[in-house]
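Input: a single structure, listed below in structure tokens.
Of the protein chains in this complex, one is absent; all others appear in place.
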Amino acid sequence: MDHNEWKDLFVFMEQTDRQIADVSFELLGKGKELAKELDCHVTAVLPGFKLEPLCRQLAEYGADRVIAIDDQDLNVYMTEPYTHVLSEVIRKYKPEIVLYGATAIGRDLAPRVSARVHTGLTADCTSLEIEPDSGLLLMTRPAFGGNIMATIVCADHRPQMATVRPGVMTKLRYENHPCVVEPFTVSDIKGHINLEIVDIVKKTGKKINIQDANILISGGRGMKDEEGFKLLNQLADQLGATVSASRAAVEAGLADKEQQVGQTGKTVRPNLYIACGISGAIQHLAGMEDAEVIVAINSDPSAPIFEAADYGLVGDVKKIVPALTDYLMKL
Amino acid sequence: MNFELSNEQIMARGLFEQFAEKEVKPLAQEVDEQERFPKETVEKMNKTGFFGIPIPKEYGGQGCDVLTYIMCVEELSKACATTGVIVGAHTSLACDPIMKFGTEAQKQKYLTPMTSGSKLGAFALTEPNAGTDASGQQTKAILDGDNYIINGSKIFITNGGEADIYIIFAMTDKSKGTRGISAFIVEKGWAGFTIGKKELKMGIRGSATTELIFENCRVPKENLLGKEGKGFSIAMQTLDGGRISIAAQALGIAEGAFAEAVKYVKERKQFNRPLSAFQNTQFSLAELKTKIEAARYLVYHAACKKEAKQAFSMEAAMAKLFAAETAMEVTTKCVQLLGGYGYTRDYPVERMMRDAKITELYEGTSEVQKMVIGSAVLK
Partner (left out) sequence: MKIVVCIKQVPDTNEVKLDQKTGTLIREGVPSIINPDDKAGLEAALWLKDQYDAEVTVITMGPPQAETALREALAMGADHAVLLTDRRFGGADTWATSKTLASAIKKLEFDLIITGRQAIDGDTAQVGPQIAEHLGIPHISYAEELDLEADFVVVKRQFEDRCHILKARQPCLITALSELCEPRYMTPGGIFTAWKTKITVLNRDDLDVEDSNIGLKGSPTRVKKSFTKAVKGAGVIVNLDPSESAVWLTERLKEKFII
């Protein structure tokens, strides 16, 4: 394979209901950085239907070019038509790198494409860099349940492809960024439809078991009252988290027994446990000490919870929690 | 002498551990506090084949060996002694005698529903005046045409009221003493058979322990288990096997308490150190661990002898005697290690201590076990 034939960095633009996914914009931003080092251009690949308004957005986020495949049969995502389109684009344009968001669409489409064009694919990357001598894409990602990080290379096959975790890369914004829109026709998309979409069902709010949550915001006696717990709910909304509680809070009627963490409640192992106004008695620790990252917020610097915490904030929890919520909202 | 478990037994133990952790442990405290028979767990255990582990497949059982069954009782009891004895009493005391002494017709009629149809079994020998001296049976069974008519009462019957199938012992010929006792299979709901008072107990509080009352209860003569006059022998042989399951329950209780204590002493700090750093803690744990392992091998050995169809009466008695005493000692010491916290219901060790006591009493008190062992030694 003559690697010199393969040039440019392509980003798959994921869109649903004519809204481009945030992660796709993030990848344009990252793509711009990488393209600088590789001295090449960033192309957005946009399959879909009635794409004109979307194409205009892409220049704002740094695309040098948009390859637009506008077809009624691409209106709603389906694996095979999209795989066919991406494969045709790759075969025609020979990009050096193709990036996808690691979403429910990206992690379905990219593997099928990689198998069709016989190239390597790295999943759920949290970091992308160019190796100085070789110019190879270094793709770093968590593995082993998140216990280790691995850096992957795709030395001999092209394009080098990766799905990238949403929320990690940064969007860049431009004014008057030059961008060329190239319509691309792929033949017989209809013939590639091998599934029927019987129905589309939007999701409504679901009751989450605290043991299933990735992030828990936990309230103790220090939250004092319902007002205090409302603050926790707001923070939880901001983080996509679930609210749990210590036994003291449950007994004070501030939370349900279902939310209780501890020796006589549930044992939880979230990625992040934020203990708010919880002193950290041994019965409570027994229920959460295996959390990946523990944050403690308490006004008493000698509270035992600080011994178990990775990060401790000493102060008035009823002031710190809303400050955190506000700061996150602004990001 | 092979001390290794087979691949099947290792995998089976994994199954029992997983089930106990997920289904049994979360309910243990509630079952104890509410004195509630865990019906939902019984249903799940039934679906998973826990109610006929050593019974052959042709009668709906799982067709496994005695040791695999014993490990099931052990693992369940680690999490909840109540749940362990539900399986133990049903299997050893009700299914086993039908398997050993029943006619083909009785096995077809009763075993399959008991192993895979969610009909629970119970064993009723004890009476108000016949405990350790089981020979003093006052319940009477008189043959009248095609039926026996049973009158009398039984007490302290495990699974009482919850079970559908009861192995009942009654005097058919008083003049013959113990050789005048016979065994019967009686179904719940038959006219003249009622469930009496439910005992309020120190431990295994979720286990249904009740009185049974027989008032002119007609039992078809096809339901005589074994021959007339063989009842006492059937009871004694059945209890021999049952002893192994109680020994397994005791072993499980001890292991459960021990695990809690080990976890606690690693976490709890006093005098700036975890309790586990103190030598007296380490020495206590060492002593308890040694006794638990000794109990284990007595229990497993008795199970293997029963599986090999060798005489196992003495081994079963030694296993129960030692495992029960060990359970009492270990659980008491574990409460001690947890200190004040151990005395509260926040931690399960106080329940385990209360649960352990029964293993020194039922299916033959420790004194009875010593009688059995002494008599075997002096033969």
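Going by the order they are written in, the chains are A and B; count residues from 1 in each one.
Everything that follows uses one rule, which is that a residue touches a chain if its C-beta (ideal position, glycine included) is under 8 Å from a C-beta of that chain, and two chains touch if they have at least 3 such contacts.
The structure presented is a predicted model; accordingly, all values stated were derived computationally and were not measured.
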(request) Please pick, from A:25, A:93 or A:306, the residue that touches the omitted chain in the full complex. (result) A:306
(request) Return the single residue from B:41, B:68 or B:210 that touches the missing chain. (result) B:68
(request) Out of A:239, A:252 or A:282, point to the residue that touches the absent chain in the complete complex. (result) A:239
(request) Can you work out which residue in A:157, A:171 or A:224 touches the chain that's missing from view? (result) A:157
(request) Could I get the residues of subunit A that touch the absent chain, sorted low to high? (result) 16, 76, 79-80, 103-105, 107-108, 110-112, 114-116, 118-124, 126, 138, 141-157, 165, 167-168, 194-203, 215, 239, 269, 271-272, 292-297, 301, 306-316, 319-320, 322-324, 326-328, 331
(message) Touching the absent chain: which residues on subunit B qualify?
(response) 6-8, 11-12, 15, 18-19, 48-50, 53, 57, 61-64, 68-69, 72
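In this section, only the chains that are shown with their structure count from here on.
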(message) Can you compute the centre-to-centre distance for subunit A and subunit B, using the mean CA position of each chain? Integer Å is fine.
(response) 53
(request) Note which residues of subunit B are touching subunit A in the complex, please. (result) 29, 267-268, 341, 345-347
(request) Would you mind writing out the residues of subunit A in touch with subunit B in their complex? (result) 263-264, 282-283, 285-286, 289
